[in-house]
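Only one protein chain is missing from this complex, and each of the others stays in its spot.
== chain A ==
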(Lines give C-alpha, C1' and ligand atoms only; values in the text may rest on other atoms or scores of the structure.)
Protein backbone atom coordinates (compact mmCIF):
# COMPACT_ATOMS: atom_id res chain seq x y z
CA UNK A 1 0.00 0.00 0.00
CA UNK A 2 1.43 3.32 -1.10
CA UNK A 3 0.73 6.49 0.77
CA UNK A 4 0.05 9.03 -1.90
CA UNK A 5 0.26 12.58 -0.82
CA UNK A 6 -0.34 14.69 -3.87
CA UNK A 7 0.57 18.34 -3.56
CA UNK A 8 -1.25 21.18 -5.22
CA UNK A 9 1.19 24.06 -5.60
CA UNK A 10 0.35 27.71 -5.68
CA UNK A 11 0.88 28.90 -9.19
CA UNK A 12 2.73 32.07 -8.29
CA UNK A 13 4.18 31.96 -4.84
CA UNK A 14 6.15 29.47 -2.82
CA UNK A 15 3.34 29.21 -0.31
CA UNK A 16 2.89 25.93 1.47
CA UNK A 17 1.29 23.52 -0.98
CA UNK A 18 -2.07 21.94 -0.33
CA UNK A 19 -1.85 18.20 0.27
CA UNK A 20 -4.56 15.86 -0.74
CA UNK A 21 -5.83 13.05 -2.87
CA UNK A 22 -6.31 12.98 -6.57
CA UNK A 23 -9.25 11.16 -8.12
CA UNK A 24 -10.03 10.58 -11.75
CA UNK A 25 -13.61 9.84 -12.68
CA UNK A 26 -14.90 9.22 -16.16
CA UNK A 27 -15.52 12.92 -16.53
CA UNK A 28 -13.58 14.81 -13.90
CA UNK A 29 -10.31 15.16 -12.21
CA UNK A 30 -10.95 15.85 -8.55
CA UNK A 31 -8.42 16.96 -5.99
CA UNK A 32 -9.57 16.71 -2.42
CA UNK A 33 -7.51 18.71 -0.03
CA UNK A 34 -6.99 16.83 3.18
CA UNK A 35 -4.64 19.24 4.86
CA UNK A 36 -7.32 21.62 6.03
CA UNK A 37 -10.32 21.09 8.24
CA UNK A 38 -12.83 22.20 5.70
CA UNK A 39 -12.95 19.74 2.88
CA UNK A 40 -11.80 21.72 -0.13
CA UNK A 41 -12.26 20.26 -3.56
CA UNK A 42 -10.93 21.23 -6.93
CA UNK A 43 -12.94 19.85 -9.81
CA UNK A 44 -11.66 19.88 -13.33
CA UNK A 45 -13.77 18.57 -16.14
CA UNK A 46 -11.60 16.52 -18.50
CA UNK A 47 -12.80 18.45 -21.52
CA UNK A 48 -11.41 21.62 -20.01
CA UNK A 49 -7.89 20.25 -20.02
CA UNK A 50 -5.90 21.82 -22.81
CA UNK A 51 -2.42 20.56 -21.99
CA UNK A 52 -0.87 18.17 -19.51
CA UNK A 53 2.82 18.49 -18.96
CA UNK A 54 5.18 16.27 -17.03
CA UNK A 55 8.23 18.02 -15.65
CA UNK A 56 11.49 16.55 -14.40
CA UNK A 57 11.68 15.26 -10.84
CA UNK A 58 11.96 17.85 -8.10
CA UNK A 59 12.81 17.47 -4.44
CA UNK A 60 9.23 16.67 -3.50
CA UNK A 61 8.16 14.51 -6.40
CA UNK A 62 7.03 14.48 -9.99
CA UNK A 63 5.44 17.71 -11.16
CA UNK A 64 2.41 17.54 -13.41
CA UNK A 65 1.18 20.82 -14.87
CA UNK A 66 -2.33 21.05 -16.21
CA UNK A 67 -3.63 24.01 -18.19
CA UNK A 68 -7.31 24.29 -18.91
CA UNK A 69 -9.31 25.92 -21.63
CA UNK A 70 -11.07 28.03 -19.03
CA UNK A 71 -7.62 29.30 -18.01
CA UNK A 72 -7.47 27.27 -14.84
CA UNK A 73 -3.87 26.25 -14.31
CA UNK A 74 -2.93 23.69 -11.67
CA UNK A 75 0.46 22.36 -10.71
CA UNK A 76 0.49 19.03 -8.94
CA UNK A 77 3.43 17.22 -7.48
CA UNK A 78 2.95 13.48 -7.30
CA UNK A 79 5.29 11.46 -5.09
CA UNK A 80 5.62 8.39 -7.27
CA UNK A 81 6.76 8.33 -10.85
CA UNK A 82 4.51 5.45 -11.76
CA UNK A 83 1.43 7.23 -10.51
CA UNK A 84 2.47 10.42 -12.20
CA UNK A 85 2.85 8.49 -15.41
CA UNK A 86 -0.55 6.88 -14.93
CA UNK A 87 -2.29 10.15 -14.27
CA UNK A 88 -0.53 11.74 -17.19
CA UNK A 89 -1.59 9.10 -19.68
CA UNK A 90 -5.11 8.87 -18.34
CA UNK A 91 -5.55 12.60 -18.61
CA UNK A 92 -4.21 12.68 -22.14
CA UNK A 93 -6.72 10.04 -23.08
CA UNK A 94 -9.63 11.51 -21.14
CA UNK A 95 -9.17 15.09 -22.28
CA UNK A 96 -9.16 14.12 -25.97
CA UNK A 97 -11.90 11.54 -25.96
CA UNK A 98 -12.44 10.97 -29.67
CA UNK A 99 -16.18 11.15 -30.16
CA UNK A 100 -17.22 10.11 -26.71
CA UNK A 101 -18.03 13.46 -25.19
CA UNK A 102 -19.26 14.24 -21.70
CA UNK A 103 -22.61 15.45 -22.97
CA UNK A 104 -23.49 11.88 -23.93
CA UNK A 105 -22.88 10.73 -20.36
CA UNK A 106 -24.35 13.64 -18.54
CA UNK A 107 -27.69 12.86 -17.00
CA UNK A 108 -29.01 15.25 -14.38
CA UNK A 109 -31.94 12.95 -13.44
CA UNK A 110 -34.37 14.90 -15.45
CA UNK A 111 -37.55 13.80 -17.02
CA UNK A 112 -37.12 12.84 -20.67
CA UNK A 113 -39.89 15.28 -21.59
CA UNK A 114 -38.11 18.05 -19.76
CA UNK A 115 -34.94 17.19 -21.60
CA UNK A 116 -36.65 17.29 -24.97
CA UNK A 117 -38.54 20.47 -24.14
CA UNK A 118 -35.28 21.99 -22.98
CA UNK A 119 -34.11 22.00 -26.57
CA UNK A 120 -37.08 24.11 -27.49
CA UNK A 121 -36.29 26.70 -24.83
CA UNK A 122 -34.36 28.86 -27.25
CA UNK A 123 -35.64 28.96 -30.79
CA UNK A 124 -33.55 31.21 -32.95
CA UNK A 125 -36.22 31.24 -35.64
CA UNK A 126 -38.47 33.04 -33.17
CA UNK A 127 -36.03 35.87 -33.17
CA UNK A 128 -36.95 36.74 -36.74
CA UNK A 129 -40.54 37.14 -35.59
CA UNK A 130 -39.37 39.36 -32.78
CA UNK A 131 -37.60 41.55 -35.32
CA UNK A 132 -40.87 41.83 -37.21
CA UNK A 133 -40.12 39.34 -39.99
CA UNK A 134 -41.29 38.35 -42.42
CA UNK A 135 -42.32 41.78 -43.60
CA UNK A 136 -42.62 43.58 -46.91
CA UNK A 137 -38.85 43.43 -47.45
CA UNK A 138 -37.67 40.17 -45.93
CA UNK A 139 -38.83 36.59 -45.91
CA UNK A 140 -37.68 33.23 -44.66
CA UNK A 141 -36.77 30.59 -47.18
CA UNK A 142 -36.42 26.85 -46.79
CA UNK A 143 -34.14 26.55 -49.81
CA UNK A 144 -31.52 25.13 -47.47
CA UNK A 145 -33.79 22.69 -45.72
CA UNK A 146 -31.66 19.70 -46.68
CA UNK A 147 -28.45 21.67 -46.41
CA UNK A 148 -28.09 21.49 -50.16
CA UNK A 149 -27.47 25.16 -50.71
CA UNK A 150 -24.98 25.50 -47.90
CA UNK A 151 -23.97 22.62 -45.71
CA UNK A 152 -22.73 24.79 -42.84
CA UNK A 153 -25.76 27.07 -42.54
CA UNK A 154 -28.90 26.13 -40.72
CA UNK A 155 -32.04 25.32 -42.63
CA UNK A 156 -34.07 28.52 -42.40
CA UNK A 157 -32.51 31.59 -43.97
CA UNK A 158 -33.66 35.17 -44.10
CA UNK A 159 -33.37 36.65 -47.56
CA UNK A 160 -34.73 39.74 -49.29
CA UNK A 161 -38.20 39.24 -50.72
CA UNK A 162 -37.17 40.40 -54.14
CA UNK A 163 -34.36 37.86 -54.49
CA UNK A 164 -35.40 35.21 -57.02
CA UNK A 165 -34.56 31.57 -56.45
CA UNK A 166 -31.93 31.49 -59.19
CA UNK A 167 -30.37 34.62 -57.74
CA UNK A 168 -30.04 32.89 -54.40
CA UNK A 169 -28.69 29.70 -55.92
CA UNK A 170 -26.27 31.58 -58.16
CA UNK A 171 -25.03 33.73 -55.33
CA UNK A 172 -24.44 30.67 -53.16
CA UNK A 173 -22.32 29.15 -55.91
CA UNK A 174 -20.21 32.27 -56.08
CA UNK A 175 -19.54 32.31 -52.35
CA UNK A 176 -16.92 30.29 -50.55
CA UNK A 177 -18.50 27.03 -49.27
CA UNK A 178 -21.85 28.21 -50.51
CA UNK A 179 -22.24 30.60 -47.62
CA UNK A 180 -24.52 33.01 -49.41
CA UNK A 181 -25.58 36.42 -48.08
CA UNK A 182 -28.31 35.92 -45.51
CA UNK A 183 -29.99 38.04 -42.89
CA UNK A 184 -28.37 38.30 -39.52
CA UNK A 185 -30.19 41.21 -37.91
CA UNK A 186 -32.96 43.48 -39.01
CA UNK A 187 -33.24 46.86 -37.35
CA UNK A 188 -36.90 47.82 -37.38
CA UNK A 189 -36.31 51.46 -36.60
CA UNK A 190 -34.11 52.15 -39.61
CA UNK A 191 -34.96 49.29 -41.95
CA UNK A 192 -31.23 48.70 -42.01
CA UNK A 193 -30.19 45.08 -42.08
CA UNK A 194 -27.01 43.26 -41.20
CA UNK A 195 -26.37 40.38 -43.54
CA UNK A 196 -23.53 37.91 -43.51
CA UNK A 197 -21.81 35.63 -45.95
CA UNK A 198 -18.39 34.29 -46.92
CA UNK A 199 -15.94 35.80 -49.38
CA UNK A 200 -16.88 35.85 -53.06
CA UNK A 201 -15.01 33.57 -55.46
CA UNK A 202 -14.00 36.61 -57.42
CA UNK A 203 -10.34 35.78 -57.88
CA UNK A 204 -8.63 38.35 -60.07
CA UNK A 205 -11.55 39.19 -62.31
CA UNK A 206 -14.42 36.73 -61.98
CA UNK A 207 -17.90 38.10 -61.46
CA UNK A 208 -21.30 36.66 -60.90
CA UNK A 209 -24.47 38.42 -61.97
CA UNK A 210 -26.64 36.53 -59.49
CA UNK A 211 -24.38 37.56 -56.64
CA UNK A 212 -24.53 41.14 -57.82
CA UNK A 213 -28.30 40.87 -58.01
CA UNK A 214 -28.37 39.35 -54.54
CA UNK A 215 -26.55 42.32 -53.08
CA UNK A 216 -28.82 44.66 -54.94
CA UNK A 217 -31.80 42.87 -53.54
CA UNK A 218 -30.42 43.37 -50.05
CA UNK A 219 -29.82 47.00 -50.78
CA UNK A 220 -33.33 47.42 -52.19
CA UNK A 221 -34.81 45.86 -49.08
CA UNK A 222 -33.88 49.01 -47.27
CA UNK A 223 -35.82 51.98 -48.66
CA UNK A 224 -34.00 54.33 -46.31
CA UNK A 225 -30.65 54.13 -47.98
CA UNK A 226 -29.41 54.44 -51.51
CA UNK A 227 -26.30 52.41 -50.79
CA UNK A 228 -25.15 49.54 -48.66
CA UNK A 229 -21.89 48.77 -46.95
CA UNK A 230 -19.92 45.68 -47.77
CA UNK A 231 -17.55 45.09 -44.87
CA UNK A 232 -14.67 42.70 -45.26
CA UNK A 233 -13.47 42.10 -41.73
CA UNK A 234 -10.03 40.93 -42.84
CA UNK A 235 -6.93 43.01 -43.24
CA UNK A 236 -6.71 44.15 -46.85
CA UNK A 237 -3.50 42.24 -47.46
CA UNK A 238 -5.09 38.93 -46.43
CA UNK A 239 -8.08 39.57 -48.64
CA UNK A 240 -5.84 40.34 -51.59
CA UNK A 241 -3.83 37.20 -51.04
CA UNK A 242 -7.07 35.25 -51.28
CA UNK A 243 -7.66 36.58 -54.76
CA UNK A 244 -4.75 34.54 -56.01
CA UNK A 245 -6.57 31.46 -54.74
CA UNK A 246 -9.69 32.31 -56.68
CA UNK A 247 -11.41 33.95 -53.71
CA UNK A 248 -11.11 37.51 -52.53
CA UNK A 249 -13.50 40.42 -52.17
CA UNK A 250 -16.12 42.35 -54.05
CA UNK A 251 -15.00 44.60 -56.85
CA UNK A 252 -17.01 47.72 -56.18
CA UNK A 253 -17.17 48.43 -59.92
CA UNK A 254 -19.28 45.34 -60.47
CA UNK A 255 -21.74 45.96 -57.68
CA UNK A 256 -23.97 48.96 -57.85
CA UNK A 257 -24.12 51.34 -54.92
CA UNK A 258 -21.96 49.51 -52.50
CA UNK A 259 -19.42 51.08 -50.20
CA UNK A 260 -16.65 48.63 -49.62
CA UNK A 261 -14.66 48.63 -46.42
CA UNK A 262 -11.91 46.57 -44.83
CA UNK A 263 -11.75 46.54 -41.02
CA UNK A 264 -8.61 44.53 -40.45
CA UNK A 265 -9.35 41.83 -37.88
CA UNK A 266 -6.61 39.22 -37.91
CA UNK A 267 -7.20 35.55 -38.68
CA UNK A 268 -7.62 32.62 -36.29
CA UNK A 269 -3.91 31.76 -36.30
CA UNK A 270 -2.86 35.23 -35.24
CA UNK A 271 -5.54 35.14 -32.52
CA UNK A 272 -4.41 31.74 -31.27
CA UNK A 273 -0.80 32.88 -31.01
CA UNK A 274 -1.85 36.13 -29.40
CA UNK A 275 -3.78 34.28 -26.71
CA UNK A 276 -0.80 32.04 -26.15
CA UNK A 277 1.35 35.08 -25.51
CA UNK A 278 -1.29 36.60 -23.26
CA UNK A 279 -1.40 33.43 -21.19
CA UNK A 280 2.37 33.48 -20.89
CA UNK A 281 2.04 36.96 -19.43
CA UNK A 282 -0.58 35.67 -16.99
CA UNK A 283 1.70 32.83 -15.97
CA UNK A 284 4.72 34.98 -15.15
CA UNK A 285 5.85 34.59 -11.60
CA UNK A 286 6.14 37.93 -9.83
CA UNK A 287 6.51 40.06 -12.95
CA UNK A 288 7.29 43.74 -12.67
CA UNK A 289 4.67 46.18 -13.84
CA UNK A 290 6.87 46.81 -16.84
CA UNK A 291 7.13 43.09 -17.71
CA UNK A 292 3.40 42.83 -17.49
CA UNK A 293 2.48 45.88 -19.54
CA UNK A 294 5.13 45.13 -22.16
CA UNK A 295 3.92 41.54 -22.31
CA UNK A 296 0.34 42.69 -22.63
CA UNK A 297 1.31 44.99 -25.47
CA UNK A 298 3.43 42.38 -27.24
CA UNK A 299 0.69 39.79 -27.04
CA UNK A 300 -1.42 42.09 -29.22
CA UNK A 301 -4.50 40.70 -27.49
CA UNK A 302 -6.16 43.96 -26.59
CA UNK A 303 -5.40 45.28 -30.05
CA UNK A 304 -7.41 42.40 -31.48
CA UNK A 305 -10.24 42.92 -29.04
CA UNK A 306 -10.33 46.56 -30.02
CA UNK A 307 -10.37 45.63 -33.72
CA UNK A 308 -13.40 43.41 -33.21
CA UNK A 309 -15.12 46.09 -31.16
CA UNK A 310 -14.32 48.77 -33.72
CA UNK A 311 -15.87 46.66 -36.44
CA UNK A 312 -18.99 46.03 -34.35
CA UNK A 313 -19.33 49.73 -33.66
CA UNK A 314 -18.89 50.51 -37.34
CA UNK A 315 -21.76 48.20 -38.22
CA UNK A 316 -24.05 49.54 -35.52
CA UNK A 317 -23.41 53.11 -36.56
CA UNK A 318 -23.99 52.33 -40.23
CA UNK A 319 -27.34 50.79 -39.40
CA UNK A 320 -28.52 53.17 -36.69
CA UNK A 321 -27.09 56.48 -37.82
CA UNK A 322 -26.83 56.14 -41.59
CA UNK A 323 -29.82 53.80 -41.81
CA UNK A 324 -27.79 51.74 -44.23
CA UNK A 325 -27.69 47.98 -44.60
CA UNK A 326 -24.44 46.12 -44.20
CA UNK A 327 -23.15 42.90 -45.66
CA UNK A 328 -20.33 41.39 -43.63
CA UNK A 329 -17.91 38.67 -44.48
CA UNK A 330 -14.39 37.46 -43.80
CA UNK A 331 -13.03 34.36 -45.49
CA UNK A 332 -15.52 31.65 -44.57
CA UNK A 333 -17.77 33.92 -42.60
CA UNK A 334 -17.93 31.81 -39.48
CA UNK A 335 -15.37 33.47 -37.20
CA UNK A 336 -14.79 37.18 -37.55
CA UNK A 337 -18.14 37.60 -39.24
CA UNK A 338 -19.89 35.91 -36.31
CA UNK A 339 -18.02 38.12 -33.83
CA UNK A 340 -18.83 41.32 -35.60
CA UNK A 341 -22.47 40.60 -36.44
CA UNK A 342 -23.31 39.45 -32.94
CA UNK A 343 -21.53 42.39 -31.37
CA UNK A 344 -23.37 44.85 -33.61
CA UNK A 345 -26.64 43.17 -32.67
CA UNK A 346 -25.90 43.74 -28.99
CA UNK A 347 -25.13 47.38 -29.64
CA UNK A 348 -28.30 47.87 -31.64
CA UNK A 349 -30.81 45.83 -29.69
CA UNK A 350 -31.26 45.71 -25.94
CA UNK A 351 -32.91 42.29 -26.21
CA UNK A 352 -29.48 40.77 -26.64
CA UNK A 353 -28.44 42.50 -23.45
CA UNK A 354 -30.85 40.32 -21.50
CA UNK A 355 -30.10 36.85 -20.17
CA UNK A 356 -32.40 35.18 -22.64
CA UNK A 357 -31.42 37.48 -25.47
CA UNK A 358 -27.78 36.51 -25.27
CA UNK A 359 -28.78 32.86 -25.48
CA UNK A 360 -30.77 33.62 -28.62
CA UNK A 361 -27.91 35.58 -30.09
CA UNK A 362 -25.37 32.83 -29.49
CA UNK A 363 -27.77 30.23 -30.81
CA UNK A 364 -28.51 32.33 -33.87
CA UNK A 365 -25.20 33.89 -34.88
CA UNK A 366 -22.80 31.25 -33.67
CA UNK A 367 -24.38 27.84 -33.37
CA UNK A 368 -26.81 27.85 -36.25
CA UNK A 369 -24.60 29.83 -38.59
CA UNK A 370 -21.85 27.29 -38.38
CA UNK A 371 -19.18 28.58 -36.06
CA UNK A 372 -17.02 25.49 -35.83
CA UNK A 373 -17.18 24.97 -32.09
CA UNK A 374 -15.75 21.46 -32.16
CA UNK A 375 -12.70 22.58 -34.07
CA UNK A 376 -12.22 26.01 -32.55
CA UNK A 377 -12.48 24.64 -29.03
CA UNK A 378 -10.55 21.47 -29.79
CA UNK A 379 -13.29 19.29 -28.30
CA UNK A 380 -11.83 16.20 -29.93
CA UNK A 381 -8.33 15.37 -31.00
CA UNK A 382 -7.92 17.28 -34.22
CA UNK A 383 -5.87 19.78 -36.14
CA UNK A 384 -4.39 22.14 -33.54
CA UNK A 385 -4.30 24.86 -36.20
CA UNK A 386 -8.09 24.91 -36.21
CA UNK A 387 -8.21 25.87 -32.54
CA UNK A 388 -8.76 29.56 -31.91
CA UNK A 389 -10.32 31.70 -29.18
CA UNK A 390 -12.78 33.42 -31.47
CA UNK A 391 -15.79 32.97 -29.21
CA UNK A 392 -13.79 33.96 -26.14
CA UNK A 393 -12.98 37.22 -27.88
CA UNK A 394 -16.64 37.85 -28.51
CA UNK A 395 -17.40 37.37 -24.82
CA UNK A 396 -14.54 39.68 -23.95
CA UNK A 397 -16.00 42.39 -26.17
CA UNK A 398 -19.32 41.97 -24.36
CA UNK A 399 -17.52 42.23 -21.04
CA UNK A 400 -15.88 45.43 -22.19
CA UNK A 401 -19.29 46.81 -23.07
CA UNK A 402 -20.57 45.83 -19.64
CA UNK A 403 -17.71 47.75 -18.09
CA UNK A 404 -18.71 50.85 -20.04
CA UNK A 405 -22.42 50.34 -19.49
CA UNK A 406 -22.77 48.98 -15.95
CA UNK A 407 -26.56 49.43 -16.06
CA UNK A 408 -27.02 48.33 -19.65
CA UNK A 409 -26.99 44.56 -19.31
CA UNK A 410 -29.36 42.24 -17.51
CA UNK A 411 -26.56 39.73 -17.01
CA UNK A 412 -23.30 39.98 -15.13
CA UNK A 413 -19.75 38.77 -15.64
CA UNK A 414 -20.48 35.38 -14.08
CA UNK A 415 -22.91 34.66 -16.88
CA UNK A 416 -20.27 35.21 -19.52
CA UNK A 417 -17.82 33.07 -17.60
CA UNK A 418 -20.35 30.28 -17.16
CA UNK A 419 -21.21 30.31 -20.84
CA UNK A 420 -17.51 30.21 -21.61
CA UNK A 421 -17.09 27.26 -19.27
CA UNK A 422 -19.83 25.34 -20.99
CA UNK A 423 -18.65 26.12 -24.48
CA UNK A 424 -15.59 24.09 -23.53
CA UNK A 425 -17.04 21.62 -21.03
CA UNK A 426 -19.02 19.51 -23.55
CA UNK A 427 -21.39 18.86 -20.70
CA UNK A 428 -24.28 20.02 -22.85
CA UNK A 429 -24.95 19.37 -26.50
CA UNK A 430 -25.18 22.96 -27.70
CA UNK A 431 -21.54 23.61 -28.47
CA UNK A 432 -20.75 20.23 -29.91
CA UNK A 433 -20.34 19.92 -33.65
CA UNK A 434 -19.26 22.40 -36.25
CA UNK A 435 -22.59 23.17 -37.84
CA UNK A 436 -26.28 22.41 -37.66
CA UNK A 437 -26.08 19.48 -40.03
CA UNK A 438 -23.37 17.80 -38.00
CA UNK A 439 -25.41 18.26 -34.86
CA UNK A 440 -28.39 16.64 -36.47
CA UNK A 441 -26.27 13.74 -37.61
CA UNK A 442 -25.01 13.30 -34.08
CA UNK A 443 -28.62 13.41 -32.90
CA UNK A 444 -27.61 15.72 -30.10
CA UNK A 445 -31.15 16.80 -29.39
CA UNK A 446 -32.03 13.20 -28.65
CA UNK A 447 -28.99 12.27 -26.66
CA UNK A 448 -27.89 15.33 -24.76
CA UNK A 449 -29.17 18.23 -22.72
CA UNK A 450 -29.37 21.84 -23.74
CA UNK A 451 -27.42 24.31 -21.63
CA UNK A 452 -29.94 27.11 -21.89
CA UNK A 453 -32.65 25.80 -19.52
CA UNK A 454 -29.89 24.98 -17.07
CA UNK A 455 -28.51 28.53 -17.18
CA UNK A 456 -32.02 29.93 -17.02
CA UNK A 457 -32.77 27.97 -13.89
CA UNK A 458 -29.72 29.47 -12.23
CA UNK A 459 -30.34 32.94 -13.60
CA UNK A 460 -30.51 34.48 -10.15
CA UNK A 461 -26.72 34.23 -10.03
CA UNK A 462 -26.29 35.86 -13.38
CA UNK A 463 -28.45 38.92 -12.77
CA UNK A 464 -26.82 42.30 -12.91
CA UNK A 465 -28.39 44.07 -9.93
CA UNK A 466 -27.70 47.43 -11.56
CA UNK A 467 -29.56 46.62 -14.75
CA UNK A 468 -32.02 49.26 -15.82
CA UNK A 469 -34.33 48.13 -18.54
CA UNK A 470 -35.41 51.76 -18.77
CA UNK A 471 -32.46 52.31 -21.07
CA UNK A 472 -34.79 50.74 -23.57
CA UNK A 473 -33.88 50.48 -27.18
CA UNK A 474 -31.05 52.89 -26.85
CA UNK A 475 -28.23 52.06 -29.25
CA UNK A 476 -24.96 51.66 -27.36
CA UNK A 477 -22.16 53.87 -28.59
CA UNK A 478 -19.15 52.70 -26.66
CA UNK A 479 -15.88 54.50 -26.79
CA UNK A 480 -13.23 52.40 -28.47
CA UNK A 481 -10.29 54.48 -27.36
CA UNK A 482 -7.51 52.10 -26.34
CA UNK A 483 -7.65 53.28 -22.73
CA UNK A 484 -11.16 51.85 -22.42
CA UNK A 485 -9.97 48.30 -22.93
CA UNK A 486 -8.83 46.51 -19.85
CA UNK A 487 -7.21 43.17 -19.25
CA UNK A 488 -9.96 40.74 -18.26
CA UNK A 489 -8.59 39.47 -15.00
CA UNK A 490 -11.90 37.77 -14.18
CA UNK A 491 -11.45 35.52 -17.21
CA UNK A 492 -7.76 34.90 -17.59
CA UNK A 493 -6.90 34.89 -13.90
CA UNK A 494 -10.29 33.72 -12.74
CA UNK A 495 -8.89 30.84 -10.73
CA UNK A 496 -6.14 32.90 -9.14
CA UNK A 497 -8.36 34.22 -6.40
CA UNK A 498 -5.55 36.18 -4.85
CA UNK A 499 -5.60 38.54 -7.79
CA UNK A 500 -9.31 39.23 -7.71
CA UNK A 501 -10.76 41.90 -5.47
CA UNK A 502 -11.17 40.28 -2.06
CA UNK A 503 -14.67 41.62 -1.72
CA UNK A 504 -17.03 41.56 -4.65
CA UNK A 505 -19.49 44.37 -5.16
CA UNK A 506 -21.51 42.10 -7.40
CA UNK A 507 -21.84 39.38 -4.77
CA UNK A 508 -22.68 41.97 -2.17
CA UNK A 509 -25.47 43.41 -4.29
CA UNK A 510 -26.76 39.97 -5.26
CA UNK A 511 -27.06 39.14 -1.57
CA UNK A 512 -28.97 42.34 -1.00
CA UNK A 513 -31.33 41.55 -3.88
CA UNK A 514 -31.92 38.15 -2.34
CA UNK A 515 -32.61 39.74 1.03
CA UNK A 516 -34.93 42.17 -0.64
CA UNK A 517 -37.00 39.39 -2.13
CA UNK A 518 -37.24 37.70 1.26
CA UNK A 519 -37.91 41.00 2.99
CA UNK A 520 -40.73 41.88 0.63
CA UNK A 521 -42.26 38.51 1.19
CA UNK A 522 -42.03 38.86 4.95
CA UNK A 523 -43.50 42.32 4.78
CA UNK A 524 -46.55 41.11 2.87
CA UNK A 525 -46.91 38.24 5.34
CA UNK A 526 -46.72 40.49 8.36
CA UNK A 527 -49.05 43.04 6.86
CA UNK A 528 -51.56 40.32 6.13
CA UNK A 529 -51.28 38.92 9.65
CA UNK A 530 -51.74 42.36 11.10
CA UNK A 531 -54.74 42.89 8.92
CA UNK A 532 -56.17 39.61 10.14
CA UNK A 533 -55.59 40.63 13.72
CA UNK A 534 -57.21 43.96 13.13
CA UNK A 535 -60.14 42.07 11.75
CA UNK A 536 -59.83 43.74 8.36
CA UNK A 537 -59.18 40.41 6.69
CA UNK A 538 -60.76 37.10 7.49
CA UNK A 539 -58.32 34.37 8.33
CA UNK A 540 -59.23 31.53 5.97
CA UNK A 541 -59.94 33.88 3.18
CA UNK A 542 -56.36 35.13 3.18
CA UNK A 543 -54.99 31.68 3.15
CA UNK A 544 -57.01 30.84 0.08
CA UNK A 545 -56.29 34.00 -1.77
CA UNK A 546 -52.62 33.80 -1.14
CA UNK A 547 -50.71 33.96 -4.37
CA UNK A 548 -49.03 30.74 -5.37
CA UNK A 549 -45.47 30.40 -4.19
CA UNK A 550 -43.97 30.52 -7.62
CA UNK A 551 -44.52 34.23 -8.00
CA UNK A 552 -41.63 34.71 -5.66
CA UNK A 553 -38.39 33.22 -6.77
CA UNK A 554 -37.15 30.76 -4.21
CA UNK A 555 -33.56 31.31 -3.25
CA UNK A 556 -31.43 29.51 -5.75
CA UNK A 557 -28.64 27.45 -4.36
CA UNK A 558 -25.28 28.72 -5.43
CA UNK A 559 -23.84 25.26 -5.67
CA UNK A 560 -21.05 24.48 -8.03
CA UNK A 561 -22.34 22.96 -11.24
CA UNK A 562 -20.19 19.93 -10.93
CA UNK A 563 -21.82 19.06 -7.66
CA UNK A 564 -25.30 19.24 -9.09
CA UNK A 565 -24.82 16.51 -11.51
CA UNK A 566 -24.94 12.83 -11.47
CA UNK A 567 -22.93 10.75 -13.79
CA UNK A 568 -24.41 7.73 -15.44
CA UNK A 569 -21.41 5.63 -14.76
CA UNK A 570 -20.70 6.12 -11.13
CA UNK A 571 -17.44 4.29 -11.29
CA UNK A 572 -14.78 6.37 -9.72
CA UNK A 573 -11.36 5.41 -10.79
CA UNK A 574 -9.19 6.08 -7.84
CA UNK A 575 -5.69 6.57 -9.03
CA UNK A 576 -3.94 7.90 -6.03
CA UNK A 577 -6.23 7.05 -3.23
CA UNK A 578 -4.86 4.94 -0.46
CA UNK A 579 -3.90 7.43 2.19
CA UNK A 580 -6.63 9.73 1.07
CA UNK A 581 -9.37 7.19 1.32
CA UNK A 582 -8.58 6.76 4.96
CA UNK A 583 -8.63 10.47 5.50
CA UNK A 584 -11.93 11.09 3.82
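Everything that follows uses one rule, which is that contacts are C-beta pairs under 8 Å (C-beta built on N, C-alpha and C of every residue); 3 or more make two chains touch, one makes a residue touch a chain; residues count from 1.
Here is the rule we use: contacts and distances are computed from a predicted model.
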Can you match the unshown chain of the complex to its UniProt protein name from these: "TATA box-binding protein-like 2", "Phosphatidylinositol glycan anchor biosynthesis, class U", "V-type proton ATPase subunit D" or "Myotubularin-related protein 9"? "Myotubularin-related protein 9"
Consider the whole complex, including the chain that is not shown, and state which of A:125, A:279 or A:513 touches that chain. A:513
In chain A, positions touching the absent partner: 12, 282, 287-294, 296-297, 300, 302-303, 306, 404-408, 465-466, 468, 479, 481-487, 489, 493, 496, 498-505, 508-509, 512-513, 515-516, 519-520, 522-523, 526-527, 529-530, 532-533
